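In this view, the complex is presented without one of its protein chains, the others remaining in place.
Let's look at chain A:
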């Protein structure tokens, strides 16, 4: 991998890695009275590992000019491998904490294994580790292909990928030690947040630079979704994480927002993380890999433009539906509710557009499990966006909020939509990227599909049941006007559903393991002998390196 970098890039890589490890050492030194020391130590080791990796290939011969006539795919390959590794790890943690809810003794009396610490490890691992690496990898692929241009340099994609994974690593190791900001999906503390800003701005600049080199007049719609994802996540991350550390030597910080403003900023962030991380980016994936796999152009390109602007402008206002019946002013709650209901229009426009693309290709959906992954992902996208609009209505929310229905809704989206579209995209991308005829085993793709689908359905049905039962038990009154059930009564009623949920999650985890094995065996298979002449950037872009 280092051999594909130019000498200059190798030098810069070495300097950056050294700077990172020095920063880590500095944090470890000033934070020696605090948990920060351990985090600084992790940064230092990560930086040193990068120094050694670069140093090993430092004196290899320069890459030939020929490289400029092909796309730069090495970081994409590593990104896919990292995404699958995160998937297996974080889904395992998910199954563990699901089992913990039914069998609480499975913490083995370890502080780090308590539910409160493991839960953010699961959410960060699946959303940022699995989802984020998949987004980075596929966005690098889509932007190069639809722009017919190679990425402008070879160092920044590696910086983005490695830097992003350092952030994920800091986040989850921090949670295990008990470091948290206590903000959902933004638990990582200030030093990790600052690092993510640097990485994310580099990502945005790299994306814009690649698009600026494009040889196509039009910027394909998938790129608009990826750009919205990168830009808005940067804005959300910065505003929600404005915080002042206790001191430079402490991991703990306090947010600059207070009271109800803090709650509003947090859920403006939280819901737009769903909107722009878990939706916009993955719609970008959908608008590229669905046409590729179905061998048909998108049903209506115009509709894709309308729904893009609809989704971007509506989602921004929907966050306050997380704060119904709170101290947040009533009109702000109503605003969030109204925009959430309106969101159904562009969401279903996207889902309908995708399903209509499949008209005339349904025989492929039947025969090809990969395309079926994408199709079922779209169906779950349609279901989940409908459910989301419904749950945002204030009276419905009075039944569903704080219950497992919310958990079921999130997992219908995360398993049914996000994970399935990733698997569908990876099964399309992996053979093409490693220049293989097809995946190692079509049967294993089929097995993975059914494990994932059944796992998701078991999970979601269990949570629908338990959520509605919880909601009803909490609001049932006796004739005397007192609550009919204690909280513990509702916990006892949850028991069978929690076991079912853990089982559904286990099936999904098994599917991810089967998928990882299949991808691994595909990579190890013999490559095609003929060079794929068609999958190269437009010449002319070729002769000017790093313009």
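By our rule, a contact is a pair of C-beta atoms (placed from the backbone, for glycine too) under 8 Å apart; a residue touches a chain by one contact, two chains touch by 3 or more; residues count from 1.
Criterion: contacts and distances are computed from a predicted model.
Q: Name the absent chain as its UniProt record does, using one of the following: "Multisubunit sodium/proton antiporter MrpA subunit", "Cytochrome-c oxidase", "Copper-binding protein MbnP-like domain-containing protein" or "Peptide/nickel transport system permease protein".
A: "Cytochrome-c oxidase"
Q: Consider the whole complex, including the chain that is not shown, and state which of A:28, A:118 or A:429 touches that chain.
A: A:429
Q: Check each of A:68, A:177 or A:292 against the chain that is not shown and name the one that touches it.
A: A:292
Q: Return the single residue from A:367, A:437 or A:489 that touches the missing chain.
A: Spelled out, the listed residue whose C-beta touches the missing chain is A:437.
Q: Would you indicate which residue among A:254, A:301 or A:450 is in contact with the undisplayed chain?
A: A:301
Q: When the complex is taken as a whole, what residues of chain A touch the one chain not shown?
A: Answer for chain A: residues 145-146, 216-218, 220-222, 287-289, 291-292, 295-298, 301-303, 305-306, 309, 313, 428-429, 431-432, 435, 437-438, 528, 532, 534-535 touch the chain left out.
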